[in-house]
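Take a look at the structure set out below.
For this view, one protein chain was removed and the others were kept in their places.
A and B are the chain letters, set down in written order, and residue numbers restart from 1 in every chain.
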Amino acid sequence: MTLIKFIEIMAILVGAFSGFIEARRKRMDLVGVFTVAFITAFGGGTLRDILLDLRPLFWVTHQEYAILIFVLALVATPLIRTLRHILSEKLIVIADAIGLGLFSIAGVSAALDANMPIFIASMMGVITGIFGGVLRDIVCNEVPMVFRDGKPYAICSFLGSWMYLLMRHFEFPHDFALWSSATFITGLRLLTWRFDIKMGR
Amino acid sequence: MTLIKFIEIMAILVGAFSGFIEARRKRMDLVGVFTVAFITAFGGGTLRDILLDLRPLFWVTHQEYAILIFVLALVATPLIRTLRHILSEKLIVIADAIGLGLFSIAGVSAALDANMPIFIASMMGVITGIFGGVLRDIVCNEVPMVFRDGKPYAICSFLGSWMYLLMRHFEFPHDFALWSSATFITGLRLLTWRFDIKMGR
Partner (left out) sequence: MTLIKFIEIMAILVGAFSGFIEARRKRMDLVGVFTVAFITAFGGGTLRDILLDLRPLFWVTHQEYAILIFVLALVATPLIRTLRHILSEKLIVIADAIGLGLFSIAGVSAALDANMPIFIASMMGVITGIFGGVLRDIVCNEVPMVFRDGKPYAICSFLGSWMYLLMRHFEFPHDFALWSSATFITGLRLLTWRFDIKMGR
């Protein structure tokens, strides 16, 4: 339980940062920067919880994360400028890949706890993993990147979610199933990025 | 009850097919094709259930439909290519009109079961009938077609929903009210399409 919470926190910060960058690219003001970062960070998990009717939402019971994103949004411009010197594209892709793995497995795990059927649980993993970015792109008036670039981003989430479901089915220890599946998603995402693998259409 | 479920299933397949076509037109990849088809098929009913706080969602308890759309998405490209030789525009419009009738009446019926006031029930019929397509267009970054083409698509759904509400009020047999109202919507939609009727603005 604590493990899954810790997982979500790390993923949230990566999501918020991706929201900052996209909002800035669209020349949004402070309100837009905060909102888009918030939606990117919490959108996937919130959509999952609304679909499964789980309450209270994670960010409602943990207002400290909302406050953290708010404070970061206030300093987003200097923050991004500073981090740009430190962070290469590579580092951002790595952080994002970690977020994808963590969010996805947190999502599929929450769906199992809510007694969802197995295919729906795998969908909830993917929704938690990618819909923050999908909602970010919709608010920024773009066709969601993850639906059109042909890169196996959601596919990594989907395959890792099934790996987790199978490990749970065969009664592997929870923590081992969780970390190895999340690591699998992150590793697969990085491999496909490194070798620029695209799916056919 | 079984009747209404059967109705939704037929409408779902028509919706998914319309999603396949739109996602392809936007040059989306497999993930986009599946998601857009899923949203088109289940979006209207899901929005209705979220607004009315009904759970579990139809596609959560019937994961076989999600799996079916997933399998169809895998073969969407050859599927559309094959069906293009078989299906004329006329056939697609007819199938879509059947879907509109079935979804709308399923929606208004679900709203009555949830003790909604009568005008809200008619709105739920229209939402179930058209919001799959509305959400599809939003995800595809278009102004929703149904809001701007001036064709009486939602109007057909609205009138048929009221026909159903009146028949229920005057205690017609359930099945008769259901099928005659759905048929009315489908017929009216096809008539207005055939004679290219537009509303004034």
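To be clear about the criterion, a contact is a pair of C-beta atoms (placed from the backbone, for glycine too) under 8 Å apart; a residue touches a chain by one contact, two chains touch by 3 or more.
For clarity, every value in this text was computed on a predicted model and none was experimentally measured.
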Which of B:P56, B:P144 or B:G187 touches the chain that is not shown? B:P144
Hidden partner interface residues of chain B, rising order: 50-53, 116-120, 123, 134, 138, 141-144, 146-150, 153-155, 199, 201
On chain A, the omitted chain is touched by residues 23, 26-32, 35-36, 46, 50, 53, 55-57, 59-61, 63, 66-67, 70, 77, 138-141
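Note that only the chains that are shown with their structure count from here on.
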Where the centres are mean C-alpha positions, what is the separation of chain A from chain B, in Å? 31
